[in-house]
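Complex shown without one protein chain; remaining protein chains in place.
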Amino acid sequence: MSDVPSVLSPASECVGEDEAVTARVRGEPLTLTPKDLYIPPDALEVFLETFEGPLDLLLYLIRRQNLDVLDIPIAEITRQYMKYIELMQELRLELAAEYLVMAAVLAEIKSRMLLPRAAEVEDEEDPRAALVRRLQEYERFKQAAEDLDDLARLERDIFMAAMEPPPMHHEKPLPDVGLDQLLRAFREVLGRADMFSHHQIQREPLSVRERMSRVLASLGERGHVEFCALFTVEEGRRGVVVTFLAILELIKGHLVEWVQSEVYAPIYLRPAGPHPGWDDAGDTQPNT
Amino acid sequence: MTPERLQRILEGALMAAQRPLSVEELERLFEGDASRPERASIREALREIAESCQDRGYHLKEVGSGYRFQVDEELAPWVSRLWEEKPPRYSRALLETLALIAYRQPITRAEIEEVRGVAVSSHIIRTLTEREWIRVVGHKELPGRPALFGTTRGFLDYFNLKSLDELPTLAELRDLDQPARE
Partner (left out) sequence: MTPERLQRILEGALMAAQRPLSVEELERLFEGDASRPERASIREALREIAESCQDRGYHLKEVGSGYRFQVDEELAPWVSRLWEEKPPRYSRALLETLALIAYRQPITRAEIEEVRGVAVSSHIIRTLTEREWIRVVGHKELPGRPALFGTTRGFLDYFNLKSLDELPTLAELRDLDQPARE
C-alpha cells in the first residue's frame, strides 16, 4: 500500500503511472480493458452489469487494489471510476444517472483536496469523509445481503414436512342472528319506509298475522277447510277471537274466500281464485 | 448407505413431497449418487418406516400413485378445527326481509319490495327458505298468483319465542332508544 498517494500529497495523484496509457478511451473498447481486471474481454459487459450502482463499483475498485476504505486515494479512484463509466458508454450499457452523479461527487472531492489547506481550518472535515461513510454503510448492507442469501431458506435448504390430513367432513356453519339484530333491521326498514312513502304503518296484533299464516298454510295443505275446524277450543276465547280476526283479515285481503252451499250447510274456507272442480258461483257443496 | 439413513431420506422426501411418491420416484432420488439403493431395499425401508409410525399420530399409506403419509383418522375431530370456517354473516337486506315477513306475514315479495324500496333477491328468499325460517303459506289472488310468505315454527324456535306475540310491538320498537350493542 506504500504506493498509494497520501492525502497530503495531492500533486502525486494527478497521474497514476500504471494506468496512464489505458486512460485513452476513445478507441476500441477491448483495448480499454484495465489490465488488472483479470476477466476475459467478452465477459466485460456482463461484469459491468453486475455492479449494483456507483457505490458498488467504487467498493470494487477499492477492494481490487486492496485499499483501505478509510484512506481512499481519491484521484486514483476517480480516474479508474471514470474509465469504467466510459467503458459502459462504449459498450452502450444503460448508464444509470447515479453513476454520473457519483463522478461529479468524486470530482468535487478531488478539487477540494487540491486546494491548499489553511492551517486555521484544520478541524475542517476531510472532504472524503462523507463518501467514506456512505461506502462503509453500503458495504455493511452488501454483506448483510450476502448473509441473508446464505441463510437456510425454504424451497432451497428447508422443506416443510407435511402430510395428508385425515378424512374430514366439513359442516358449513350457518350464520347466527340475534333477535336484537332482527328488530334493528325491522326498525331500520320501517324508518326508511316512512321517509319514502306516506304509508302509515299501523299497529297490528302480531298473533293475528301469525294466525293468518297458519290458516293459509292449512288451506294450502288441504285445499279447503271447514270453518269450524280452524278453531281449537283448547285455545280459549282469546284463541278463537284471534283466529276469527285472522280469517276476516284474509277475506278482506282477498286471500281466501268462503263457500256455503245452502243455509246452515257447513261453511268452507278455501284459497281465493279459480278452483277446478269447484263451482265458482260458490253455491254448491265442494266435492269430497 | 445404512438402512437407517435410507429410511430417513425416504421419510424426509415423502413428507416434503406433498403428494404420493411411487417406488420409482423414490429410486430416482438417488440418481447420480455413488451407491444407489436397490428397489428391494427401498421397499424394505418403506416397511420399516410404516412400522416405526405405529404409535405416532400418522401412518404410511399406499394409494394409487404411490406412498404418502397420512394423519390418523381418529385425530380428525381436532385436526379438522384447523379448517373450521367462521360462520358468515347475513346481509342487512336478508335481515330486513326476514323482519318484514315476521311482522307483516302473510306477505308477498312485491309487498316486501314496496316497503324496502328495492328488489328482494331470490337468493335471500332461498336462503331463508333453506334455513326453514320462512315458507310459502299461500298465494295471493293477483295476476301471477304471487306467493305469500310466513314464518315457521323453526323461526320461533330459533329465536326462542313461543309465539310471534313475543316479538316486540311496533310501538315498543319505536321506543327503543339506541340499538342494543352488538
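First chain written, first letter: the chains are A and B, and each begins at residue 1.
What we mean here is this: contacts are C-beta pairs under 8 Å (C-beta built on N, C-alpha and C of every residue); 3 or more make two chains touch, one makes a residue touch a chain.
Treat the numbers as computed from the prediction; the structure is a model and nothing was measured.
A.B. asks: Pick from B:Gly12, B:Pro88 or B:Gly154: which residue touches the chain that isn't shown?
C.D. replies: For the chain that is not drawn, the touching residue is B:Gly12.
A.B. asks: Considering the complete complex, identify which of A:Asp71, A:Glu90 or A:Asp180 is in touch with the unshown chain.
C.D. replies: A:Asp71
A.B. asks: Decide which residue listed in B:Gly57, B:Pro87 or B:Gly154 touches the omitted chain of the complex.
C.D. replies: Result: among the candidates, B:Gly57 touches the missing chain.
A.B. asks: Mind pulling the chain A residues that touch the left-out chain?
C.D. replies: The missing chain touches chain A at positions 1, 50, 52-56, 68, 70-71, 96, 98, 102, 129, 132-134, 136-149, 151-166.
A.B. asks: By the contact criterion defined above, which parts of chain B meet the unshown chain? Give residue numbers in ascending order.
C.D. replies: Output for chain B: 4, 7-13, 15-18, 21, 25, 28-31, 56-58, 69, 71-72, 75, 78-79, 81-82.
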